[in-house]
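Notes to accompany the following structure.
Only one protein chain is missing from this complex, and each of the others stays in its spot.
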Amino acid sequence: MSLVEPHVLSNIVVAVLLGGAVAAFAIARRSDLWSQAGRELIGRRPIAIGAIALFVSVAMLDSVAWVGGGGAAGNVLEQSRPRSVVDRMFAPDFKEKSYSAPLADIEFYGGADLSHPGSHLLGTDILGRDVLHLTLKGARVALLIGGLTSLIVIPLALLMGISAGYFGGRIDDIVFFVVSTLASIPTLLLLIALIMVLGHGPVQVCVAMGVTGWVGFCRIVRGETFKLRELDYVQAARALGVSEIGIILRHILPNLMHLVVITFVLLFSGLVLSEAILAYLGIGIDGSWGQMIDQARDELARDPIIWWNLVAASTALFALILSVNFVGDAVRDILDPKTLGEGE
Amino acid sequence: MRIADPAVTSPVIATFSKIAGLRDFSQRLQALRDESPEFAALRIDRQYEKAGSIEGVRLHGDFGLEIVLTEPYPQILYWFAMPFTTPVPWEAVAYYDGEEGRPFFKDHPVGCGPFEVSEFDKQSKIVMSRNANWYGVQHPEWKAPGTVYPSEGEAIDRRLGRLDPAYVGRSLPLLDRIELRLEKEHIPAFNKFLQGYYDASGIVHESFDKIVQEGGLSPEMAARGMKLEKSVDPDIYYIGFNMNDPVIGAPAGERGRKLRQSMSLAIDVVEFNRVFNNGRGVPAQSPIPPGIYGYEQPYRNPFRQLDLTRAQALLEAAGYSGGIDPETGKPLRLSFDLGDTSTAGRLRFQFFVDQWAKLGIDVEIAATNYNKFRQKVKEGAYQIFMWGWIADYPDPENFLFLLWGTMAQANSGGPNTANFDHPEFNRLFEEMKGLDNGPERLAIIHRIRSLLEEERPWIELYHRESYALYHSWMRNVKPAGLSLPAAKYVDIDPIERKRMRDAWNQPILWPAYAGFALVALIAIPGVVTFLRERQ
Amino acid sequence: MLAYIVRRTAYGFVVVLGVLLLLFALFFLYAEPIEMARRAVGEKAPPEVLEQWVVNHGYDKPTWWNSESPGDTMLVDHFRSMLTFDFGRSDADDSPILERIRAGMGPSLSLTLPIFTVGVLLGVGLSLFVAYFRETYIDRMGVVLCVLGMSLSILLYIIGGQFLIGKMLRWFPISGFDASPAVMLRFLALPVLVGLAEGLGGSIRFYRTVFIEETGRDYVRTARAKGCGDGRIMARHVLHNAMIPILTRVVVSIPFLFTGSLLLESFFGIPGLGSMMVDAIHGNDFATLRAMVYIGALLFIAAQILTDIAYTLVDPRVRLA
Partner (left out) sequence: MIGPVLRIDEVLTTFPAAGTRIPVVDHVSLEVHAGEVLALVGESGCGKSMTALSAMRLVPKPGRVESGNIQLCGRDVLALSVSEMRAMRGGEAAMIFQEPMTSLNPVQTVGAQVVEAIRLHERVSFVEARKRTIEMFDRVQIPDPEQRFGAYPHQLSGGLKQRVMIAMAAAMRPKLLIADEPTTALDVTIQAQILELLRELQRELGTAILLITHDLGVVNELADRIAVMYASRIVEQGERVDVLASARHPYTEGLLRSVPAAARRGEALHEIAGVVPSPSEWPAGCRFSTRCDRVESRCGDAVPTSTQVAPGHTVDCFVVADEVAQ
């Protein structure tokens, strides 16, 4: 047993993220450019941003967990498991024996009475688990896929892209070769092969997605750095004897930040959608909406049709992606309408 | 001889090596091939001839074969009934050598049945068409009687109309072509059956309730003229424990045994079948499935009846009171190792985990891909697993050897993945396997059964029940498991099929028109104003 | 020109070597050959058979370096077999891979080719329509619909298409494949429809952006000022200039014509290369996967070279240096 329990770790991560968000907010407020962009964004897409905020807060609440306080009497296992805030919104024994329709009071097949009649807002799945609960928990996985992968993609792409674009020459040749090689392999296949090698699990899937995902952004960073390097004030800084690292940190990196923000938003939806495909291939992440959809797709063949599983998971997925796409469009319009051609 | 040919890499060579001299022959052949390339280039029958004969196989005239075994092994008779020992003309083997555009022999089966394989696509379909050279064909020159539809049969055949006089005397086979399709997604496949694009199908469990009600066809389906056939498969699905594991296996002694017993008592397989198999499946009491010698319908395994109170008591006795592991002070943590990462599988395994959770045991699902799983098995780094076994031949030996110490994964890499190596069991098994069916054998099987009750290397789950559906236009179907000899009697009424298919598949087109109208309605005002503005 | 093509191709070849090295690392460095053998031959096989399988498939050789005979390693074998297109036999069922690829190409193409051609035509056509009505509610609705379409998972398109069009409305058979052309059309209609619907949102939006960007350019104003009509401007000026981004997008998707669509093929029971890959994934069939990934990469690299050459034909500004 490791020293740090997973739930403690995730609590720490949440704290760090919140701290980071506050810090980022404070920094952004001081900069006119960013605070103005932020205001404009909120003005343009209030609903989409609200939806994303909702998803994020659900995911956060599902990440803050602690042991104890509840659990069925006498069941040591339930009591010893960490339960998140979202879990605590549902009773620990909020389970039926099998399917029940939304708000039903008898089991869908078999017709036995439910132990929680009329209280499963979105019904239950084949194991009798509350669908609303599962759907809410999916938010955390979706954000993990998008967030963790971006944490891999963005620094990697920045490191490689800036060094290639700034130093040029040999380094550029090598980076460009690696990028061409990775880009040549069909993404989905490379992803699958990587997951086969790395194994299953959320971290492995995110790492695999990161490895396949950084290439496109790296190209953009490389091109932009190329341009920035030639700018007068960068040349001037170099003439004044500012160190290379200093120039990169002070002049290059800040001017790439808008690209980072745009890429993050655009990357996100692609990643979450790919996970759904991976789920179909049996190599997705446990508890994701993709997995729920995959589990539920055959249930449409039942009579009467079991639709709420599929609808709940796909609506949640759709709503998140849609909001992110809408916000992404707006972010691109506001921050940089030119550099990032669509679809490339 | 082909089984012994190392180039064939037959998966059953170990079994047939009980034939005296087979292995010697195999080694001689390999040695000769290694020594001289000329030998390896020889025609296959010359190679076999030169390598000498197999000691334990003697010819008796044109139709007799005497085989000597190195040890008593009555089950070999079953093996001889399997496709491995189908006679094969060496000419065909020599001809299909993969050279000059000819396929390899293994990709081009040669045989003499009423149908021949005319297309074999591993991914999607097998097409069989009437074999013009079948011995049963009424050949004008041979003047042989040919094979015709029988007029006699079992009582049940008469009752189910399989002996329709309209068919009696017609020459076989009745069909020109049979297509077996492999579909990866079972729901679309089943829907296609319902729409009449397939003549026969199994039932997917999701649509079971629509098709089958109270054990028979639902009125709607019966009205369509559909027919249903049921059978129990000779197989067993089970959860196994790695008996080498220090917590859950033999090293834990009495403590481990009680833990296994407790966990076995917590699994409600009836509920499992209800949730996942629409109640199909016979709850297993021992490794031996129905239809196999040694299966006794009334027998109930005391540790395979759901009894949470007793399970908790046993857990307490094992020292894990309320599921708490005294070493850590936390619930006992075990891992359920799987080589299946599909989401459908995930739900099934979650079911078991939920049941053990009721005892307070914390079982973690460790689903990896198959290779990783095999690796874990090889390294012995696994605790609980789930597996199934389908009979190769109808003998209890074929099931019980899965627990034989000699076959243990850890000892020999054999299929005894539970690594169950119990001296008493081994002795009983070795005694049982050489015996013919009879009271003596049954008595040993009873002793094995009660030994397994106590030891619990497995939690026996269920034996599958399969249901098959046929459309009304498919005639003379008699279920015969996997074997196909009955296919020559089957007939299809293509006119009826066409009629029904068309009737069931009337497209509903109005939404398309409505959609177009809607798009037009929305777009037209915009286009009109736009064009007007331009002027 | 020729020198450029030669140099570009040479670089492409270097990238191919890089891809091969990566594939080798991916597929050979972690899988235990003996376990692959067990999976392929069957649980019931005795050890000597497994070993024989490993030898037959060449997985018993030293991985990187063989001091006795340097040419006899898995690495060398890997490069040799890939570069000569001698893919050997599948790890799962011992079928010859190249033959299966040949057999699967037809069904894959019969699915992807209509999706590709109709998709490009429809995408360009509809986006022209939307771009023409820009800043009207038709354009705004079009964009919103595109984003909606892009936000749906392909799984939902397939499930929805099969359920709604196949099962409820019964327009087309739910799935299946038939090699005879007349029947094939009926079977392919639904997957093609689903494939089109899935890709259309993204491509319309992409082409629309391209067209709007191009129509906003100064030379269009010039053309207008000299009396060009809208149709002529689109056909003679905008389309030609928009060819460059369109070409990039179109050519890059050509490899997928051959590798097929993983999900569509397996859901609709089309025995193409896509479903072959899904099988290979489920069956841990590395030999097949490796061959398919390699072919996919090869086609992609070839397509890139073609794109670069095509640029020089379309855009006079690109000089061959």
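By letter and in written order, the chains are A, B and C; residue numbering begins at 1 in each of them.
Throughout what follows, a contact is a pair of C-beta atoms (placed from the backbone, for glycine too) under 8 Å apart; a residue touches a chain by one contact, two chains touch by 3 or more.
Model, not experiment: these values are computed from the prediction.
Participant: Among C:H57, C:R100, C:R205 or C:H237, single out the residue that touches the unshown chain.
Facilitator: Reading the full complex, the residue touching the unseen chain is C:H237.
Participant: Could you list which residues of chain C touch the chain missing from the display?
Facilitator: 134-135, 216-219, 221-229, 236-237, 240-241, 314-317
Operating definition for what follows: only the chains that are shown with their structure count from here on.
Participant: Go through the assembly and pull out the chains touching chain B as well as chain C.
Facilitator: The common neighbours are A.
Participant: Considering only mean CA positions as chain centres, point out the chain farthest from chain A.
Facilitator: Most distant chain from chain A: B.
Participant: A-C versus A-B: which interface comes out with more C-beta contact pairs?
Facilitator: So, comparing the two chain pairs, more contacts are at A-C.
Participant: What whole-number Å value describes the gap between the mean CA coordinates of chain A and chain C?
Facilitator: 26
Participant: Taking each chain's centre as the mean of its CA atoms, how far is chain A from chain B in angstrom?
Facilitator: 41
Participant: Among the residues of chain B, pick out those that touch two or more other chains and give their numbers.
Facilitator: Those would be 187, 191, 369, 371.
Participant: So which stretches of chain C touch two or more other chains?
Facilitator: Each of 278, 284 in chain C touches at least two other chains.
Participant: Under the definition above, what is the set of chain A residues touching chain B in their complex?
Facilitator: So the residues of chain A touching chain B come out as 1, 74-78, 80-81, 95, 97-98, 109-110, 125-127, 196, 199-200, 279, 282-284, 286, 291, 294-295, 297-303.
Participant: Which residues of chain C touch chain B in their complex?
Facilitator: 31-32, 35-36, 38-39, 41-49, 52-53, 56, 93-96, 100, 103-104, 133, 136-138, 141, 162, 166-171, 173-177, 266-269, 271, 275-276, 278-279, 284
Participant: What residues of chain A sit close enough to touch chain C in their complex?
Facilitator: 177-178, 180-186, 188-190, 192-194, 196-197, 269, 273, 276-277, 280-283, 290, 293-294, 297, 300, 310, 314, 317-318, 321-322, 325-326, 329, 341-344
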